[in-house]
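Dumping the structure here so I can ask a few things about it.
Removed: one protein chain of the complex. Kept in place: all other protein chains.
In this document, chain identifiers A, B and C correspond to the written order of the chains, with residue numbering beginning at 1 in each.
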Amino acid sequence: MIRVGVIGAAGLAGGELIRLISQHPELELTFLGGSSHVGRRPAELHPGLRFDVGLTVESVSGDIADDLARRCDVVLLATPAPVSADLAARLADRVPCLIDLSGAFRIRDPELHRRWYPSVHRLDGLADRFVYGAPELIGDQLPGAALISLPGCYATAITLGLAPLVFGLGLTLRTVVVDGKSGSSGGGLQLRTADLHALRHGAIAPYAPTGHRHSAEVSDFLDRGKPGRIGTLAMSAYGVAQVRGLLASCYVFTDDDVDTRLLQRTYVRFYSGHRFVRVRRHTETLIPVPDPQAVLGSNYCDVTAMHDPDGGRIVVLAALDNLVKGAAGQAVQALNRRFSLPEETGLTMQPVMPA
Amino acid sequence: MIRVGVIGAAGLAGGELIRLISQHPELELTFLGGSSHVGRRPAELHPGLRFDVGLTVESVSGDIADDLARRCDVVLLATPAPVSADLAARLADRVPCLIDLSGAFRIRDPELHRRWYPSVHRLDGLADRFVYGAPELIGDQLPGAALISLPGCYATAITLGLAPLVFGLGLTLRTVVVDGKSGSSGGGLQLRTADLHALRHGAIAPYAPTGHRHSAEVSDFLDRGKPGRIGTLAMSAYGVAQVRGLLASCYVFTDDDVDTRLLQRTYVRFYSGHRFVRVRRHTETLIPVPDPQAVLGSNYCDVTAMHDPDGGRIVVLAALDNLVKGAAGQAVQALNRRFSLPEETGLTMQPVMPA
Amino acid sequence: MIRVGVIGAAGLAGGELIRLISQHPELELTFLGGSSHVGRRPAELHPGLRFDVGLTVESVSGDIADDLARRCDVVLLATPAPVSADLAARLADRVPCLIDLSGAFRIRDPELHRRWYPSVHRLDGLADRFVYGAPELIGDQLPGAALISLPGCYATAITLGLAPLVFGLGLTLRTVVVDGKSGSSGGGLQLRTADLHALRHGAIAPYAPTGHRHSAEVSDFLDRGKPGRIGTLAMSAYGVAQVRGLLASCYVFTDDDVDTRLLQRTYVRFYSGHRFVRVRRHTETLIPVPDPQAVLGSNYCDVTAMHDPDGGRIVVLAALDNLVKGAAGQAVQALNRRFSLPEETGLTMQPVMPA
Partner (left out) sequence: MIRVGVIGAAGLAGGELIRLISQHPELELTFLGGSSHVGRRPAELHPGLRFDVGLTVESVSGDIADDLARRCDVVLLATPAPVSADLAARLADRVPCLIDLSGAFRIRDPELHRRWYPSVHRLDGLADRFVYGAPELIGDQLPGAALISLPGCYATAITLGLAPLVFGLGLTLRTVVVDGKSGSSGGGLQLRTADLHALRHGAIAPYAPTGHRHSAEVSDFLDRGKPGRIGTLAMSAYGVAQVRGLLASCYVFTDDDVDTRLLQRTYVRFYSGHRFVRVRRHTETLIPVPDPQAVLGSNYCDVTAMHDPDGGRIVVLAALDNLVKGAAGQAVQALNRRFSLPEETGLTMQPVMPA
């Protein structure tokens, strides 16, 4: 059994990690940490998870590195970016493997990082060593990695949506407009008036019409090694009345000529062997897809791509459950690869739909 | 009192017309027509409207023109486009004023019409005579008009959103990407499996990733008289889990230089004197706006525009209640202008929010 | 014009009061008060209400009675019960009319009050003088009243549901089980984790399985003057995923024999002349009613009653919009009666449905 510690155990991603670890045949939860809710059992914090793991939330202030190193083979940070930056500085090289779910180490370029995460002070030397844990796209870097930074939920959907165009077809994407729609769980359990049910239930909320951090993360990743693949990537993000799930709509303008059949064929081939990316046709089932409701609770990312002859663009749609493939599920998937387990171990649950 | 007939009285737009007419001090409902539900009282069809107008739904087959002409000063068609095309052919020049809420007469160009509405056969000569009833944009054509075609719900939001750029600033819009998000009431009460609550509640449904008719309607209108103002207008539309309301996000690429302050100033000036368009700043209130929840049940269209320096684009957002400003409310607004009543008569209700 | 002050202007009931007063032909808003958000304009606090009333929220600490007396003919308290108790002590007899929307003065019996509102210290002598402002049930006490306490939202629905049994048929209700279902707006805009959209969207939340205060309020009122009409009244309340609206289901066990026809006839007669109570038959329209969605945004309370031969009980259902008939609308209705205006003045808006 691989012994796993989770820091940030009281949050939504933390709860989802506990859910998935409890269903995983090779993982054992051995540490729960946090800065609040110290002493509480998971069942008190996560209403669905009414089982006893024999652990309560422990404080992570003070020098916890030796204790963690003794008790865990891997530590998952489900903490806000500034906390992750601090914890990583304290734990790197002292625990065997650290997997961060926050944005602290996603953007490799230091200047770009400072611009988009001005309040997240991290050590550049440390940041360089993090592997960007997108299992389908950089999978061979994961086995044995000591430091893994997981992509953001939107970034996961967008990069999985655009990668076949960039890496499969070798297109240069002159302009990409991304319109993201997501549920309320993306904001966690922080108390904000605009996130109260009374003000969110009826909302189509333009919470980030410009300036979403994940756009920088996507550009930073897709351009690595060969700058210029992406001209402009302009993103806007909206909150809708679901809890889980997001849909990233990518409208791609390119100078190349591609039709829908070529796109579908390319996407199918590109993700062949990657069971967690499902390439779909828009009308293949009862409802138009990709739709996040069709991946609820599962580790799938559904994608499709089509040519729009009237609009002169490629429409790429990617849907995922932001708490699973966009966070805890992808963390387990990366962890599986890190420890050379079959990638799907503990992640074979099918979507709960309709729900 | 102006005597009003409503055909399509059993549908959602029909019900909303009945609601608004019942609250209007100068209008009197004198005829209800439909092809189904004949003999039913409005209260049986519209659960909220439990009052007796002394009318039941009457059949509109057969020659009803003389009867309607006797009983009504104006007839509103809240019918599907093919039915409207047929009724207009039968009623034009025989009733004093006809206002059509469908798409039958929105696109003036005959070829464009045939391409986007292949199943809606209309008389081109008749179509030429319809005024495109966008009160804020062509208001002086409405007084006394005999035939009025109301803009589509999305088209209303998009044209109100883009008009200040085109007509106010005189910009040429090289590329416009429109991402529309709307509730389920847009689809009416037709029985479709994908519109059942069980399959729609959790959906972010890409129902028209390409090929939405309203994109053609907007281009057709904005280009009238001076083609070339809009290069490409590419639209995608999504169903979200609300019932009422839509948000049109317009991402505009232009070669001109405009900043957010200029945009706000232009929009405020452009809509000065137009009480139903509210120019908002994104962060001026408790929730990010425009958000359709903030116009629910009212005839307002909320708009904002901002420059995105990273994305090299202008972001225009427009929100409205598709059954009010996007249908029945705008019909009453056009009717008010047609009969030279103050534009806001019967339409002063404030948004019901939160709801 | 009647000059109106609203204290608690930043809350949901406060916002609804501003909405209704702005639509009312005889009322003028002349004062907005609160203990927080001082200096803010209504539009900043209520996203739907983007108009300028020329007022900002003013502090209500200090001696404000003289100022209020000069500026207002009536002051509405949309404040929490303890604040209302304090304000009433300071303002009674110093402003011409005070209408309290909180629970501070609803229960007349001092001991009962202390038991159910232990933290609301009020003057018993003052409490005695408040009229319980249920317009349909005690309407003749309202004209000229100086102090009015409005019923709770649930209490309004339950008393309107039960009154025809008690006062119309003269039944003794041996046991009444009330099961209440309501939306999230009942809890206002206070920040509580369980009220975040992420935790409320999927909920059927048993927030008060026992011990709901409104049960005491209903018993206290229905028993006035003639104790014993109600044996046990046991209430449980649940939060569901709407924002507005509540449905009170009253399951009544009585020793008398009544069938559904007698019930319907009694209810219709009892509420004849009361336009805001709509007596409905369960299957009279497209959806089963009463359903709160069919009264959304309006001042209606929909009721029905039927005999259940298998269950040996009477089932009474009452639905209303908790922010309108359950709060601000009923306040305006009482105010209209207080000032001898037609009861429906400013309240003729029809339900916004579907929404």
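As a convention for this text, a contact is a pair of C-beta atoms (placed from the backbone, for glycine too) under 8 Å apart; a residue touches a chain by one contact, two chains touch by 3 or more.
Computed from a predicted model, the values in this text were never measured in an experiment.
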Just name the one of C:Asp128, C:Asp308 or C:Glu344 that touches the chain not displayed here.
-> C:Asp308
Which of these touches the unseen chain: C:Val57, C:Ala127, C:Leu173 or C:Leu247?
-> C:Leu247
Among the options C:Val38, C:Leu126, C:Ala146 or C:Val177, the absent chain makes contact with C:Val177
Residue among C:Ala92, C:Leu137 or C:Ala203 that touches the chain left out of view | C:Ala203
The missing chain sits against subunit C at residues 175, 177, 179, 181, 193-194, 198-199, 201-207, 209-211, 215, 232-236, 238, 240-242, 245-247, 249, 251, 253, 282, 286-293, 296, 306, 308-313, 315, 317, 319, 353-355
Absent-chain interface residues of subunit A come out as 12, 19, 22-23, 43-51, 185, 243-244, 278, 280, 284-287, 289, 291, 293-298, 300, 302, 348-355
Identify the residues of subunit B touching the omitted chain, counting contacts across the whole complex.
-> 12, 183-185, 187-189, 191-193, 195-202, 241-243
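The rule is simple: only the chains that are shown with their structure count from here on.
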Overlap of the subunit A and subunit B neighbour lists contains C
Count the residue numbers both subunit A and subunit C use at their shared interface, divide by all numbers used there, and answer same if that is over half, different if under half.
-> same
For subunit A and subunit B, what's the span in angstrom between their mean Cα positions?
-> 39
Which integer distance in Å separates the CA centroid of subunit B from that of subunit C?
-> 36
Per the centroid of Cα atoms for each chain, what is the distance between subunit A and subunit C, given in Å?
-> 46
Where subunit C touches two or more other chains, by residue = 12, 185, 243
